[in-house]
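What follows is a set of notes on a single structure, which appears directly below.
A single protein chain has been removed from this complex, and every other one stays in its place.
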Amino acid sequence: MNEFNWTYVGVAVLGLFGLFSFLATVVLSLTWYERKMLARIQMRSGPSRVGPHGLLQPIADVFKLVTKEDIRPTNSSGLLFWSAPLIVFVSAFLVWLTVPFADGAVVAPQELGLLYIVAISTVGIVGLLLAGYTSSSKYSVLGGIRAAAQLVSYEIPIIVVVLAIAVLVQSLDLRDVILGNEVTIGERVLSFDGQGAIPFAFIMPLGLIVFILAGLAELGRTPFDIHHAESEVVGGPFLEYSGAHWAVFFLAEYINTFVIAALTVLLFFGGWSWPSPPESVFGTALEEWQTDALGVGWFLFKTYMVVGLFFWFRGTYPRLRIDQLMAFGWKSLIPLSFVNFILMSIVIFYEWPLWVMTAFSVPILVLGLYIGSRRTARLADPTTVQMYRRARREDGGNKLIPEGSGD
Amino acid sequence: MTDSGITTNVIDKGQGLADMFINMGPQHPATHGVFRMELALDSELIVDATPHIGYLHRGSEKLFEHEIYSQIITLFDRLDYISNFNNELGLVMAVEKLMDLEVPDRAEYIRVILCELNRIASHLIFIGTFALDMGALTPSLYNFRDREKILTLFEATSGARMMHNFFRVGGVKQDVIKEFPAQVATLLDELEAGIDDADKMLSLGEVFVERTRGIGVIDGDVALDWGVSGATLRASGVPYDVRVEDPYSVYDRFDFGVPVGSAGDCWDRYYLRVLEARESIKIIRQALEQMEPGPIQTKVRAIARPPKGEVYVHAENPRGDFGVYLVSEGAESPYRLKVRPPSFCNLMALRDLLVGHYIADSVVILGSLDIVLGEVDR
Partner (left out) sequence: MLNSMKALRVTLGTMMRKKVTAEYPKEHLPIQDRYMGFPALLWDDVRDEPFCTGCMVCVRYCPTQCMSAEMTDNTQFAEGDSHRKKIIKTFEINLSRCILCGICVDVCNFDAIEMSHEHERSERERDANRVDLPELLKMGTKFQKDTGWKQSKPNLPSPKERAVIAEAKAAKEAAEAAANPEPEASAESPSDSPPEATAT
């Protein structure tokens, strides 16, 4: 396949176009899903006027954004200013090329899929920095630098957890993560199970938690969304963008959300594989396209559940300050991710059964949660507030004395 | 006073060169009203802070001199527009003290019940907006839902959800409807559940504690120097509550606790108000039991003319020590009516609180002071 021919280009363009339309629809549905879910948590309606149950609301949003006036700060360079959203969007989009929706349903399968994903998602950070810098507003510069620092720091736990998964299946190909892999070393043939039997969430619960938290921070979602927080003084790198250009950032953010959720499902929850083969569920033998379609459907369902988890977090938690966020990343997540990686390597090297990894991970997770709770309990000490009661003073007036202390 | 062993998150107060000036302008989603704060920053660190007020000044004290007392009650409603009944109480107490009137018991109990319900409503808003400043979107909606129930009760009692014009010199305007005790009893149960919900979601949550513990610490003596009062003062360890120190109305007939903090930081100020709301529920329950049928207003002329003299009364508003200083020349309008707003005095301590913290903390500290600009600017 090393010759250049136009049919290959045509097929590639068609595939990209199909992927883009699919992702655009998914993003629109995610905006509706987020608003409805937040509304449900807050006991209100959410979008309900535009279309039945507000289903046409995303279309109205897109229409509004596209028809808005384009404003560019005078002091900024036009080319750089407009290219920042594109860089962020294109890097987010390129990640999707290797994500397999089902066995065979991949746009551009790569043998080094995992490496490719972490490398390309880092390019988006450059886009954010550029957005902050070219806005020619000191607040945007601050916001852009903060965002870049946050994203770069949280790449590390993600990469290390991905490495642990790669150690587990001895391959960087995303399809092998689901289907399993066979490696020949000399005369020995080692086979590594995919997630058909047991999802990796049960083998590596520590890795799952680290991946989800680091993924939330990568996305800039609550509780890590300080860089575009509405009620803070500094607006963030997106401050000066309006209309369609802001819509591109918005699109990129939701695509990223979906990709982190999709990766969680692929790496930890079995991707498209059903708990038992679909034939046994439906009774009849299925054709390949039907199996693939069921796989895609099941994969999308699981991804939407994980995305719902992200939205649930958004509705529940306040946000961390930037230095607390960085402290959490460097002091908690990175050591945990390294511990996870080392344990995984030990288990694979000595060819121990995989439940040993669970046996290692769960106590460490519990210990980590315990240490975290202890630290917070020391801070969140409600006994700094005491109840005082009224007591009589010598001169007949009242005074307040602590409850429980004798008069 | 701040010897609870909690280290503050402050880096070298006051040191650092200011190289950037940020204006948290009058229009800002987090400044609780039209309030302007100029911050001098050393990258993230606040080196100096200057509050600017006056954007909501409506000339209230000048209007007071030209209106009769029954019209002034409508203006007092609008001072601290979240706790309307408490403001009205300040005014009618001042006029009654000057005229030496005795208010019938039933009217006093009605006043106390309405004022304490208003305290709960005000604290619910505080909890909601405090969490909102930090990015937690949902507690504010839960608290507004509970507040909605309180406002519906107010509407059934006084005719208006917020600007009631219900208290009169010598009593209250009308008696409560006969379903009032039953409605209040059910409402109190629902409010207890609502406050518990907010407490469970926020108080000990890890992120919330990280954002508020050790932030905005003020020493009790410094707070007293600035004239801080209310929950802000009590959080710094000074046990001062006007309802206990200088009881007014019928507050000496109730048995209630007053929470006092010791760390003087934002978390203490927040948690104090949660506990205060629960204590208010206790007070209302006792008032409902003790209330008996009777007259609701002393016989007094339609246009009140207090005799010549001056008087100062103070009451415990949800925001602090609300004072009213009335100088009367015997006419139907006061000669001078000055209001001592608690938010104004609390706000003056802002610079001491902010210096040495990060920008992200400035919003949290300002929220924890619980100010209402209507009171600050009058």
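In order of appearance the chains are A and B, and numbering begins at 1 in each one.
Basically, a contact is a pair of C-beta atoms (placed from the backbone, for glycine too) under 8 Å apart; a residue touches a chain by one contact, two chains touch by 3 or more.
Because the structure is predicted, anything quoted here is derived from the model rather than measured.
Q: For the chain left out of this view, which of B:83, B:122 or B:138 touches it?
A: B:138
Q: Among B:86, B:118 or B:158, choose the residue that contacts the chain missing from this document, as touch is defined above.
A: B:158
Q: Identify the residue among A:12, A:43 or A:183 that touches the chain left out of the display.
A: A:43
Q: What chain A residues would touch the chain not displayed?
A: Residues in contact with the chain left out: 39-45, 48, 312-313, 315-317, 369, 372-373, 376, 380.
Q: Please give every residue of chain B in contact with the chain that is not shown.
A: 67-68, 70-71, 74-75, 138, 142, 145, 148, 152, 155-160, 163, 165, 173-174, 177, 197, 200-202, 204-207, 302
As a working rule, only the chains that are shown with their structure count from here on.
Q: Suppose each chain is reduced to the average of its Cα coordinates; what separation in Å results between chain A and chain B?
A: 42
Q: Quick one: in the complex, what on chain B touches chain A?
A: Interface residues on the chain B side: 4, 6, 20, 22, 24, 29-30, 39, 44, 131-138, 141-142, 145, 201-211, 213-214, 235, 239-241, 244-245, 247, 252, 255, 257-263, 267-268, 271-272, 275, 358-363.
Q: Quick one: which bits of chain A touch chain B in the complex? Just the residue numbers, please.
A: Spelled out, the residues of chain A in touch with chain B are 38, 41-44, 138-139, 222-223, 225-226, 229-234, 314-324, 372-373, 376-377, 379-382, 384-390, 397-403.
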